[in-house]
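Handing you this structure, nothing more for now.
With one protein chain withheld, the remaining protein chains of the complex are depicted in position.
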């Protein structure tokens, strides 16, 4: 692991679609990019034992999550010829219909961008110490488990 | 092929990043969506025989393109459990750094959204009668060929 | 028999859209031979035909009033 500064990825609450639009717009001066791939996770109103999910409350072990994310970032930059990679994950309460994860990769060609984006999403779900507490409409909760 | 109306996919000139943000925002009331996958094609300043691409001028055989796109849409909806699919392609001049293709799929789970998005991009490139004329900085041109 | 020819991309640079009155041409294969003689650059280009807005892979018969699109390789996206 290199000495460079570990980047934060966490945003309080939902990720605003207009922030995503602005992130895309910032790449118009990177003129060697040919393709962007974006993945967005959105909170779903799952029904569990007759109760509807109203929101997810995310917590993390931040220091460990950022170190793990840094390793993923390093691995992915080694594996794919990417121009850029941007990752954002929500903490705290994100309501149904709101966006909680934003993964954004850009490359000279489409395939590395698409493959890297998908691989990052899988690794985030498997390797980052983040926990989602599903809050039901009646204010009870259960802890989410990734499938 | 069913009788339903064939959707247009063409936009004059570049696709605005804020339009992409707004498209994402419109999905916040679709509460059974868990993942969105987006692909954006951006015009690259390729250097060809010492000349730099400044823009691409896109033309199409529109009636055929929309029929072909409709078939792709139908095939993809049959193959993947998608909630939504949105496709936009530029016509006319799109400058280097601007976005010319926007493919947006949403599903209850991430994998169908990601796989469908990638498959749509491949099929658009292979099957839609669209032609890109690469305009160089000195105003000469050459016809783009997809690799 | 009268055929409408429409062309796209780099093919449109040397072959304009036009109505052709052709005699002795009964199939798309014969039409291709005819066009490649009339427009020699066409012979050096990979191209596809669409007949009345449907892409055709094999030779088909032509009838008067048909529209044939002459299309160089696609390069969208």
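Every chain is named by a letter (A, B and C) in the order it is written, and numbering of its residues begins at 1.
Simple rule for what comes next: a contact is a pair of C-beta atoms (placed from the backbone, for glycine too) under 8 Å apart; a residue touches a chain by one contact, two chains touch by 3 or more.
Not measured: the values here are computed from a predicted model.
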item	value
Shown chains touched by the chain that is not drawn here	A
Touching the absent chain when the full complex is considered, from A:101, A:116 or A:135	A:101
Positions on chain A contacted by the hidden chain, ascending	41, 58-61, 63-64, 67-68, 89, 100-101, 121, 124-133, 143-146
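Throughout what follows, only the chains that are shown with their structure count from here on.
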item	value
Geometric centre distance via CA averages, chain C-chain B, whole Å	27
Distance from chain B to chain A - Cα centre to Cα centre, in angstrom	23
Residue list for chain A, restricted to those that touch at least two other chains	110
Junction residues of chain C - those touching two or more other chains	77
